[in-house]
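Showing subunit A:
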Amino acid sequence: MNRELESLDAVFREMPDLKVEHTGPRRTRIQVEADALPTLLELLKGRAGYLHLSAISCVDWPDTEEFELVYHLWSYQVSNLISAHTRIPYDPGRYVSVYDLHAPAVYFERDIHEMFGVWFEGCPDQEPFILTEWQGPPPMRKSFDTVAYVNDTFEWREYQPEWANDPSGGKG
Partner candidate 1 sequence: MSTDPNQAVACRTVDAEERSLLGRVLDRIADHCRARSLFVLHYCTGCGAIELPPTMTSRFDLERVGMQPMVTPRQADILLITGYLSVKTLKRVVMTYEQMQGPKYVIGLGSCTINGGMYWNSYATIKLLDRYIPVDNYIAGCMPRPEAIQQVFLDLMGRIDRGEAQAWKDYYRRYDWYLGQQQQLFGTNWQAPTDVVGEAIRYRLVGEQTLGSHTAHLERYAPYYDQLGIIRPEPARMKARPQLEVVSR
Partner candidate 2 sequence: MDFTHLFVELVLMPLIAFLVGLVMVLMLRKVRAKIERRIGPPLLQPLYDIVKLYSKKTQVSHGPMHEIAMMVALGGVIAMEVFLPVPGLNGLAEKGDLIVLIYLMMIPSLGLALGVGACANPNGSIGISRALTAMVAYDIPLMIVVAGVALFHGTTSLPEIIAAQQAGGMSTWGIVQTPVLALGGLIAAYAMLGKEPFEIYVAPAEIATGPMVEMSGKFMGTLFVMQCFQLYAVGVLYTTLFLGGGEYWISFLPKIFAVVFIPLAMTNVFPRYKTEDVLKWMWKWAGGFALAGLALVVMK
């Protein structure tokens, strides 16, 4: 078993400024710089068999005006889940696409673009996917106030209080 872990540590040794933290028996958390992430993915894929990119998630940090992209990778060889965290600033909100390394990335990036507005350079398709009729700003940002939007856009059902005690709505 340690031979596989050995290959994983070889990767970590090769990239100096990684902050690796084994958070569980088969879970590893890596904090990596934005520009170093693609090389990390390539190394993991080549050396340690991390073929499976199961998801890319995005966390919005409004106070430091940063997006945190988390790449969840799994290797059947090492059977260890890596979540690589990286931070990108708000204003350009652009990052490079890892589509050429992992094909499923196109849908995760498309989703993040739709929900957070991050533009992934090189991603083949970033058209609206779920919110096809949406005209507003990217809704999952913490800056977007859903309740205000809902109150502004939709009307509510007006209730007569006496319905409470006569559920058939007066028809008996």
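With respect to how the candidates were assembled, all candidates are chains of the complex that A comes from, given by their letters.
General remarks:
We adopt the following convention: a contact is a pair of C-beta atoms (placed from the backbone, for glycine too) under 8 Å apart; a residue touches a chain by one contact, two chains touch by 3 or more; residues count from 1.
Remember, predicted model here, so these are calculated numbers, not experimental data.
Looking at subunit A and the listed options 1 or 2, the chain it touches in this complex is number 1. Here subunit A touches candidate 1 in the complex through residues 91-94, 113, 117, 119, 130-139, 144, 146-147, 149-150, 152-157, going by the rule given at the top.
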